Every structure is written in C-alpha cells, then in structure tokens.
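As you look at this complex, bear in mind that one protein chain is not there, while each of the others sits in place.
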C-alpha cells in the first residue's frame, strides 16, 4: 500500500478541492443547481491551477478583501478574470490568512462529534450484532418515516440507500430530494432530515439509533465531510467498491478515499468497507480469500489515513451457494476467521443476496441461518437479510419481519458462541486455515505486483480495471511543490 | 413397571378379544356397520364370559362343526343361544382345534413383514433425520393424493392423522371413508388405499416411503393388528397419551398396549411414543424431565412386550417458549441428552407447536431452528413443523415449503454435529445434567408410589387421572384360570 | 409515523397509496410459461395491478406453488365497519372481589368445558385454573368465583346437566378444533338444548377459542365471545359486570 500512498500524497483531485472549499464554508448553488464549490473548482481546474490547491486562491481572495470565504469563492468563481497566483501574496501569508477559517472548519467537525458522543452516552446503543437495515424509497420524507418505523421494530442502524446513479455524479445535489431510482440522493439537507427523524426515534425508544450513508463514488470526500458535520454515525467508504463495481478511476478514488478517511477519523465515524460485494460477482467458495486479503489492504490504507481499529467496519458476507452440502459450516469458518483476525474491529457482516430467489418463505429461512451464524460468531454489525431480496427494495413489512426474526434468533441463541468448541482438524477449522493461507499467498502476490497491477489482473471480484481507465481520471492532478491545504494539513497533524 | 405388568398379565379387554378374533379371521360388519368382531365379543362380554377368552368359544364352534372361523363367529354372534362353555369340549381340545388358524394368523403377519423388508431392500430409505409429515384431509382419496405429493416433495414418512373422535370409539370403522373432522378414520381399507399410493411413490422416486398411523385409544390392539397385516411401517402407540390426553382408562389401555406391542414386535413395526405431548400442557423448561422419565417407563413396558430398541421411537419435542433467552441452547441440551441415552433407538423428534402463532413467516423461522437442532443432534425421525401450525392442518403448499426448508437445512448443516464439542460446564451441559438428575429423581418416586399413583398425582403433563376413571374401564376383565388365547401365547413364545 | 387514520384504508408497501400486497397459492398446473401467465391472471382477478410472479415451483406432480406481489386497488371504508367488541371496565383483582362481595354478596358460579370431541383443555384451563394465562391468574384465584372445570371432550347434554345441578351463573365453552366448522355446530347445539330446556335466560353463555370472536359468538346465540390471547381477568370483569351491572365502559385491549 505504501506505493499507492506515495501516489496519494503527491496528488489531489477536484473532489478533494471541493471538499476543502466546503470545509472552509463554501456553500450554495447557482440557478442551474450547480454547487458553488463546483463552479469554483472547475474554473481553476480548467485553468490548470488545481495543483496549487483551492485554499491558496481562497486565502488570496480573503487577503484581497473578500469579507467571507463564500464571498471569496464567489469572486473567484464569477469574477471577470482568473487569479493565476503568480504575483502578490505568498503561500505563507495566504496560509496565515486562512488560520481562523481552518480553525472554524475543524471546530465544526469536532462539535458534531461531541454532540454525537453525548447522545450515545444518553441513549445506550443496542447489543451486538447491531441490526442494520436499509430504507430506499427515493423520497427523503418517506425515508424518514421508514427510518422511524425501522427503529420502532428494533433496528439499531438505518441506512438510506443512494439513488443508483449518484456515485457517478461529479457533484453533490443540493437540498431535500423526493425523486430517485433505487434509493434517495445523498445531500446535506437529506442527511439532516433523516438525522432528525432518527434522533426522535432514539428519544422515543431510549436506544441510540445509528445513521449511515455512502461515502463512495466521485464525491467520496465531500460526502464524508457532510456526514461529519451532520453527525452521521457510519459511512460505507471503500475505493475498491467504486473501482470494481462502479468503474471509477482508481487514482482518483484512492486520493479521494484518503482525504475522506482523514475527515472520518477526525469525526469518529465508523466506516464500512465493501469486500462483501466481491462475492456477488465471484464465487464465494473459491474467492473467499480475496475478501480477507482485501480487508488487510483496506486496513493498511485506513491506518495511513489515521483511522483506528475501532472505526474499521470491514465487510464480509454470507454468499455461499446454499445448495452446497455443509455450506453452513463453510460460512461459520469464514465468519469466525474474520472475527478472530479483526478482533477489535466493528466488522460488518452482509446477508445472503446472490442466491436468493423469489420464494420469500425459503429466503426467510436462508436469512435465519445467516442470523444464527451472526450471533454465534459475534459479528459487530449485521446488515439484516430481507426475504424479498430477489424482488424489490424492502417494504415496511419485509423489514419488520426481518427484524422480528433476527431479534428472536439473537435472543434464543444469545450465548451459543460461548458454548461451542470447534473440533480440532474438523471441517470448520480446516476451511478457516485454507482461506487464511490463500489470503496470505494473494497478499504476497499483490505486494510483488503492486495493487494497481493486481486490480488490473482481476484479483478482486473477478473484475479487471486499468490504472488510467474508468470515470473521473480527468479530475486527478499532481500537486505543485507549493500546494496549499491548511485544512488537510491540520487533519494530518491531528491538531486543534 | 413390574407391578403394572402383573396386572396386565392377569387381565384381558374387549379390545384384546376383538383383536384375537380378527387375527383368527373374523371380518365384516352387519347392516348397521357394526363389525362382527364387536357383535361377537360384546355378546360374550355381556354374558360375563370374556374372562375365558373369545378364542375358547371360537374353537368350540369349530369343533361344533363351523366350516370357518367366520362362520364360527357368526354362529356365536347371532346363534339363538349362548355357549356357556360349561360342558363339552375341553380347553385342550379347543386349543388343538385352533392350531391351524393360529398358524395362519401368524403367517399373515410374517408374510406382510417379509414383503415390507423386501421393498425396503429394493428402495433404500432416505438419510436420517427421516422427514415425517402429516396429511389430514378427512377424505382417504385426497389423503392418498397428498401422500404422494408429500413423497414427491421429499417426505420419508407419511402419517394420515385420524379423525379427532376415533380414539374414543370402541370399534374400528369399516371400509374406505371420505368424511372426518381433523383427520381421516383409521380403517383397514384406508390403510390399504394409502399403502398402495405410497408404494407407487416409492417406485416413482426410488426411495422407500414409510406409512404410519395411530394405534391408540380404545382400539389400540385391533389397529395394531390391521397395521401389521397391511404393512404399515410405524405406529403411534402409547398408553400414556390415551390416559392423559384422551382420558382413557389406564387399566384398559395398559392391557391393550401390551397386546398391541406383542403384535407390533412380531411384525417389525416401529412405534412412536407420545411424551412430546406432555410439553403442550406442561411447561417445557420445568417439566422437561418428565419426558425423559416417561421414556424410561415406556421402554420398560416395551421390553416386557418383546419390542427391541431398534423399534422404539421414543418421542420428545422442541416446545420451549422461544422468547426465553438461550432457549435454543436448552433445546439442544434436551435433544442431545435423549439422543445419547437412547443411542440405538429410532427416537422421534417433534416440532414446536404450542408457541406457534399465526405469523407464518416467523413460524417458518422457528421451525428452521428446530430443523437445525434436529440435524446437529442426529435425531432419527423428525416430524416437520408447519408454518401454519397455529392455523390449520397442513395444506399442500405448507408441506412443500416445510420439506424444502428441512431439506436445505439438513444439507447445509449436514455434518454440524460432528464439528461441535460442547464446552465443559457450559449452559448446554449443565442443562442436560439437570434434566437427567430430575428425571432419575422422579423415577425413584414413581418406583415408590407405583405408576397408578404417579399418574393420579399428575406427575405427567400436569394432568391427573384415576385408576378406575376414564373411558373403557367396563371393557376390562380379569382372566379366568382357564383363559384361552393361543394366538397371544404364540406371540409371547415368539414361535412359528 | 402516526398517520391520521384515513377514511379509505388501503395497503401500504413502502409509499403512500402503493397498495402493495403479497399472495401465495397453488394452482393445478405444472410450471410453465403458461402457468406463470395463469398465476398473473389469477392475481389480477383478485384486483392486483401489475402482478409480479416471484416464485413458481412444482410443489407436487402437476401442481405449482406461486408467490405473487401486486398493487391492490381495493380500499376499505373504515367508517362503514361495524365491529362489536366485549366492553368492560378492568378492575383489579381486589377491587373486583370487593365489589362482587358488596353488590352480589355471594360467589359467582361458573362451569367450563371444552365440548364435543375437542380435547384441547389448555385454553379453558388458562381461563379457569388458578395458574391462569400469561401471568394473569384464572377465575379459581378469585374469592368471588366458584369455578368448575369439567375438562375436555364433554358432550353438550352432560355439560348442561352439570351446569343446572351446580346452579351455574355462567357456562364457559371452549372450542379449538374448527374443521368444517364443527365448532359452530357444537356451540349452536348447546344453545338450542338450553333453550328447549327453557333456562337460557337464567344463564350467561360464553364462548371462547382461537377462532372465536365476539361477533361470531353473538351470531351463535352466546352472550359474549373471547378469542386468542384472552386474559382471565377480562372474563372475570365481564361476568361480574353482567351480574352486578356497571355502566362506565371502556374497550378491551385489542385481541
């Protein structure tokens, strides 16, 4: 990962610069609905100036007399001519000019974190595995309703799935939204609306309910920042997912991921990684080890971004073909292995999806087996399976019954895990050893070839992506020697 | 049990005598539908002559010139006057006269047994746990259809539930029946119809499918005989069930049970006992030990009737309130305990019923947990739970989905049992020890007080029954010193 | 999520007015494109728009099992529903005993049984026996009741005779098995018997069981019906109230 990290440290992206601008207080949209942050950064990007950092220009504008960051941004975005930054105020003067703004930016994140911690102290969260459910009506107000309903039925974590195309958008929509396919747009306002609803639920049921969303795609770092200031508790955040399943350029998303994780670390959000998805395209028996290997890689990146183990919700899944004899044992082996290796991590366990059929009754039983393994192996976060998985996004009833079933199983088998000792040399133990061995072998290979190469060869999810292919590469820029970003510097120094 | 056995050996019942008559070939009904066997025995019973054994009178009628047993029976039943047996042919002459008939009676059972064994050799039965399902349409022809459907969907054992009131009838209806509440009447003809259907299924799917029915109630021994000659594979056969849940007199049913089991032993039928039912009226946690204690008693009776372990399907059940934390562990403890104690017995494991609600989805999950314990603890015979348990007798669809779910779980967790070692001193082990201890304690108590007393005190199922109360006591008679029953003698000597 | 209860009530899937409904059934056809079409059509006949057949499996030779989702256009006019429910005040154990002692001055005699060939005693036991149901003690536990539990498989004539002999204020009948509506026949028969014997007006008749509701009980000529989840205290309160009168009524917890 070091090799990649070197690249990350020497590059920035339009996403990172927009994030910086927003952190400093750039807000609002034009009459076309284009965010000021985009207008600003795009203009300087076209002019080939992103390499110096948007902060540099914002600072100069302040020095140039702009009364506020937003005014500075407007001047830069709409002003008759561009600031080429060649003459006038120096980098150091500019940095100084941004000091207060930088402090404010950090405070905003820190205050949100404090508020979150207070709430969690007041309303203790539920017992592990935390029950994670999804809402996805497309309409943020229906989502809020559904989120409360889920909490009523026992959910500990509520995710509002994003509209399917959002990860490919190179800007974050603004304000509340009521239309979206497959999910609802992630916007700062939508985050607020759902947060409010969920907070009410926490009050009502005396149990802390977590809010989560997706920090992935082309606006990974901007969304991370919005989540940080809007007090979200978790974020799906994984460059690998975007690369493999959304064909997003790897250079772009690795850089975005780094910055997003710096923000996430600062605000104490738990991330969920997406290795579980690999098993939806690759076979869960043959490729089980790729999940583990990728988790190690993801952890390495996370550490370099300052994320502690306690914030690393590494993802894995129950996706083995249920028709395979003893598949239940293989699933136990996998779940137990990940649990033991990442013993301080809030690992996230995903339900069967790929082998689900439209027979909702059988599907419900399949999920029951998944739930049993979840409690028996002590998973931290469990996304509950839905019996309608093969059919539609969950209905109110589907979610209710899923929560009812999971609650029953978590209770009826509460201490099963403490009771069992797995037979030495048995199927479960042997399988765990095998997967671990294969994972280590793969990691050595990746080490040799670099991650760029490994991905290009289809080492993960049976999907191949090239280093310069995919969406968003045009937004990647090598930093100039005098690149300026006090906000990021502060996050890296962990100061304030 | 010896105390009770002494009573059994010195008594007979109208049921036993009717069985003997049928074994000798007494068949048919009068225009009222009353079986000849009943007309015959009732007449001699009213005359207080049952104590000498109906065989005695049949033999004398033969000697008196009757061309066949049936003709003999008709003479005795309809003849102008009664044979008081005081004068004429002696007991020994009579016994001699019955020799051929006795041989034929045994042959008929033995031939059926041979036929069964041949079929089983030709079509190997499925793997344990054998999947046992119930059909109960009330119409024997619909039952036959359903039975084949069940076999198609993977059933190993098909039971046709009896019409609810039949166990209280003191005669066995005749011929095919198409009307019945809660089930279909057990008649010899109905046995044949279903046997034919199931044999076709065995042929079609190359898997031996077992037929079972109920040898309980006031016609326990007659039905046992019919099952023997019609090649049934299993019978629910348990005096305790009749006593506790049907309020049948205990003297009556203990004697009937003894004779029925002699026949069952001869024909190699597997019996299922009904201890599982106790937990529907008594609490499954507090009274778990009563199940085990009763199984030991049932086994004692069975041995005294010549039944080998391999024919003893002792019953137990998954009836603990699912809302209890760790109830899954308690169920495992119980299932594992019974499995280990009766390690050579084809034990029968019953599904949750009492705590089932009309929420069919949750109910289906509840059954899934039961199925998992079934495969993990290696139960021999498993009656599959139905998600509609709280609603109606199973529909075609209910049974199909139940079989589908069980097949999935038995396969996905096939070798789970071999993998697990239960933690020393853990919840499971502790629970098993506790139940075993309580059972032994109860058995000593029963030993001291005799079974009659224990039942009167409500030791089982929280139900109290008195020695002379309940239905059918009038049909119990002390045997005269010269009581004659060559058929029973032969069964006891195991000869022929 | 407290919808102001709409007048026209329709099914709710995940958004207002989507009318989402799930169905499952078996049709006597082997799986095929045609069978799938038949299932769709079948669902449409029930009023489901855009039916989606999500499962079609051979449940038996020549029979297919289907799961279907669809949007139902049907709505129920809540204002037009006539519901009859047993209404009582719920007094505490002690209050009730006190009040009966004061106003009636004697014990209330009740006789209960599960009738016909029905052998299910757990329900009637739960209501009558001391132990009670779900922590709510049975009538035996009240000093103001004299409860006789005849158990199961009691034939109507026997029940009637015993009740008269004991001078019962109320007869409690349990019916659990309902195949071919045998529970209704059974219940009706008892009412007719008592009527012909001419003492119907001198006894309170209660019917209970998992398939019983107040409405049905009234139809069958009983005074009240109690369904699944009934608490003995509800029965105790109802009986006391019937016998000593009490106007201010609140509705029972929904059953």
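Things worth noting here:
Each chain carries a letter (A, B and C) given by its place in the written order, and its residues are counted from 1.
In the analysis below, contacts are C-beta pairs under 8 Å (C-beta built on N, C-alpha and C of every residue); 3 or more make two chains touch, one makes a residue touch a chain.
It should be emphasised that the depicted structure is a prediction, and the values quoted were computed from it without experimental measurement.
Within the full complex, the chain left out of the display contacts the shown chains A, B, C.
When the omitted chain is restored, the residue from B:1, B:14, B:101 or B:360 that touches it is B:360. One of B:158, B:279 or B:391 touches the chain omitted from the figure, and that residue is B:391.
Screening A:24, A:210, A:245 or A:410 for touch with the missing chain picks out A:245. As for the chain not pictured, it touches chain A at residues 138, 148-149, 152-153, 164-165, 168, 181-182, 245-247, 280-281, 354, 390, 393, 395-397, 400-401.
Interface residues of chain B with the unshown chain, by the touch rule above, are 135, 137, 139, 142, 145-146, 148-149, 152, 357-361, 390-397. Remark: the residues of chain C touching the chain excluded from display are 1-3, 5-6, 9-13, 20-29, 31-38, 41-42, 45-48, 52, 60-63, 72, 74, 76, 78, 81-83, 85, 211, 213-214, 251-252, 254-255.
We take it that only the chains that are shown with their structure count from here on.
Of all chains, B has its CA centroid at the greatest distance from the CA centroid of chain A.
Among all pairs of chains, A-B has the largest number of C-beta pairs in contact. Centrality by Cα centroid goes to chain C. Work out the mean CA point of chain A and of chain B, and you get 61 Å between them. If you average the Cα atoms of chain B and of chain C, the two centres end up 34 Å apart. Shared interface positions of chain A, i.e. residues touching 2 or more other chains, are given as 359-361. Those residues of chain C in touch with two or more other chains are numbered 24, 57.
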